[in-house]
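Please read the structure below before turning to the comments.
A single protein chain has been omitted from the complex, and every remaining protein chain is retained in its original position.
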Amino acid sequence: MSAHEPHGNVEVVADPIADPGLSPHLPRPTDVDPAKEKRAERQVATLFGLSAVASILFAVAYFTFAIGENPDLILGFGASHVALGLSLGVALLGIGIGAILLARKLMDDHEIVEYRHPAASSEEDRKEAIAALTQGIAESTIGRRPLVRNSMLAGLGLLGVPAVVALADLGPLPGDTLAHTVWGKKKLMRLVQDVSGTPIKPEDIEIGQLINGEPEIFFTNPESGEAASLDLQAEKAKAAIIVVRMQPDEIKAAQGREDWGVDGILCFSKICTHVGCPISLWEQQTHHLLCPCHQSTFDLADNGRVIFGPAARALPQLPITVDSEGYLAAQSDFTEPVGPSYWERVEK
Amino acid sequence: MRFFNSLAGRLSQVRRSRLAAPALLMASLLMTGGIVAVITPASATKYSADADAIAKGRALFLVGCSSCHGKNAEGIQTQGGGQYGPSLVGVGAAAVHFQMETGRMPMANPGVQAPRKTVIYNQDEIDSIAAFIASVGPGPAEPTEAEWSVAGATNEQIVRGGELFRTNCTACHNFAGSGGALPGGKLAPALTGVAEKHIYEAMLTGPQQMPVFSDGVMTPQDKRDVIAYLKSTESAPGYGGTSMGALGPVAEGVFVWIVGLGALVGFAVWIAAHTARTKKGSNA
Partner (left out) sequence: MSKPFDSNGKKPAAAAKPNRLGNVAEWADERVGLAGLAKKNLRKVFPDHWSFMLGEIAMWSFVVLLLTGVFLSLWFKPSMEEVTYQGSYAQLRGLEMSAAYASTLDISFDVRAGLLMRQIHHWAAMLFIAAMIIHLMRVFLTGAYRKPREINWLIGGVLLLLGILEGFAGYSLPDDLLSGTGMRIADGLVKATPVVGTYMSFFMFGGEFPGHVIIPRLYIAHVLLIPGLILGLIGAHMLLLVFHKHTQWPGPGRTNENVVGYPMLPVYAAKAGGFFFIVFGVTTLMGALLSINPVWKYGPYTPAEVTAGSQPDWYMGIAEGLLRIMPGWEPTIFGHPLSLNVMLPGQVGPFIIFGSILAYPFIESWITGDKREHHLLQRPRNAPTRTAFLVALMTAYGLLWAAGGNDILATQFHLNLNWITYFMRVAVFVLPVVAFFITRRWCISLQRHDNEKVLHGYETGIIMRSADGAYSERHEALGSDEAYTLTARDRDEVYVPADGEDANGISSKQARSDRRRGKLSKKMFGNNVQKPTAQELEEAHHHGHDDATLIGHDAGQH
């Protein structure tokens, strides 16, 4: 193949200016002035020396400065960290800059020319390679034994089956786990505050209040209580809620949701319907809830409707009521799956 | 846009110049002095000890606040039904102390965000206005030092404060309290450098868009724990160097391109640059 047949030299010469050829080599000051050469030598040696000193300093800093609960400080920074970093940095840069200076000022700097060869092999090599390949295939006899060839291909191909099947235990099948949360585990499960686990009375909630809540079950004894059987993080990722209180006349409850709140107190899923970030940026005056990840904005006074951003579905609302002791409790599980969309999530 | 904002700011500054406020105050005191006692009968018994402060506060309120919040702090609605200035009935003294001691109120010009700025009222005036607002409807009182002080907080309390902070606050104010964005040009302000009392009052009253964290739900001890955590991180050393604003990965990405790659490309240019050449003695 004549891949390596670029515009022949003659054409280049005339098009439109001839190649003047490599410029003559000029010496550097360090090549001709011994004083400058000595100076460069000292510079390089100083840098290498500096590096050596910094390496020792690293060891000194390592054993000198305390870390841990009451670390030594330099200018408000962790002393050990900064001292180790600076000494290691100087040690490395000393060698690096020294080597570059050495190359630039003292090493021989005559440019040399190397000729290129085309990437392709010679025609002869190629012919021989193809001949060898053909001969090899012929000697294998597979080409003329279709039965052997096809059965081998089938065997090899079906090895993909074990490869795939063996991975099936990577995880359990989803089933309908995503459609339910722990709120459905019990009738009238109480809403409790996250962190403290205290139940909530409606009269403690003021207009404009936000409570980051969880179902009561998470705060039962993790060894023996109902929480013991739960995968807490996975359940939290679905069951986390926010409780807010608005002026009752500001709420535009959709049909069927009129009794889902208690005196202007509403409860929504905390998990964004876009890709699942927990949302709690509640603007008490506008009743808007903003997701800090991708800025989907939901109007909690209007059934969690999306008013801005990439989320497509309204935030699921948890119907709540007051239990016999006067605490907020869920009427039932969420009436739709919470969190991000997934294929099996069929609209009712 | 910015021009108009600053123009409006300047105009409103003229309206409330340092000379005008005391002058108007004196005039209104003289004119309304007698009436004040008459129109606050309901709370007269309860707040009788503060009657003077309430009267003074009302006078100040009429001058500095009523143009947005209404003459009786009932709020003013815009024609579209929105709030021009919200009702202050029931917000309590704590809200006044927070809003005015941080300079948020009075606002320089109407807008979606009331930013912190220089405080223009003195403490006595703020106390008076707080007394007046407390008199128009019951609301949270100014917290005492015993309520907000976090001196002597234990490490357990700080750790718990951290949990409460991450659950309730970081979503808006960021993991390091550096603040964050809200819709429509609003923002959650940075919490660094804010006095303990003001953080406490903010949780108690829910200023602007911030939700309320009432004592019934987030107890005074919870609030102190959050403040203790914030103060402990604020005074914590920079373990790993400068925090670059503690804004998270965006700032880090900008630094890696400008500082990291910038420095290394600079080195690359130096490494490959032509060394100085000389023409003398070119027999080498």
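So that you can tell them apart, the chains are marked A and B in the order they are listed, and the count of residues begins at 1 in each.
The criterion applied here is as follows: contacts are C-beta pairs under 8 Å (C-beta built on N, C-alpha and C of every residue); 3 or more make two chains touch, one makes a residue touch a chain.
These numbers were taken from a predicted model, which means no experiment stands behind them.
Of the listed residues A:L178, A:A253 or A:V322, the one in contact with the hidden chain in the full complex is A:L178. Shown as candidates are A:I97, A:V182, A:I211 or A:M246; the residue that touches the absent chain is A:I97. With the whole complex as reference, residues 155-156, 158-159, 162-163, 166-167, 170-176, 178-185, 187-188, 229, 232-233, 236, 238-244, 246-257, 259-261, 263-265, 267-269, 271-273 of chain B touch the missing chain. The missing chain lies against chain A, touching residues 3-7, 9, 12, 14-23, 62, 67-69, 78, 80-82, 84-86, 88-93, 95-100, 102-103, 107-109, 111-116, 118-119, 128, 132, 167, 170-174, 177-178, 194, 212, 214, 231, 233-234, 236-237, 240, 270-271, 274-281, 292-296, 306, 308-313, 339-347.
Please note the rule applied: only the chains that are shown with their structure count from here on.
Chain contact summary for the complex, chain A toward chain B: residues 26-29, 31-33, 71, 73, 76-78, 81-82, 85, 100, 104-105, 109, 193-196, 200-201, 203-212, 244, 278-286, 288, 290, 292, 295, 297, 308.
Chain B makes touch with chain A in their complex at residues 83, 86, 160, 163-164, 167-168, 171-172, 180, 182-183, 186, 188, 206, 208-214, 216-217, 222, 237-242, 267, 270-271, 275-282, 284.
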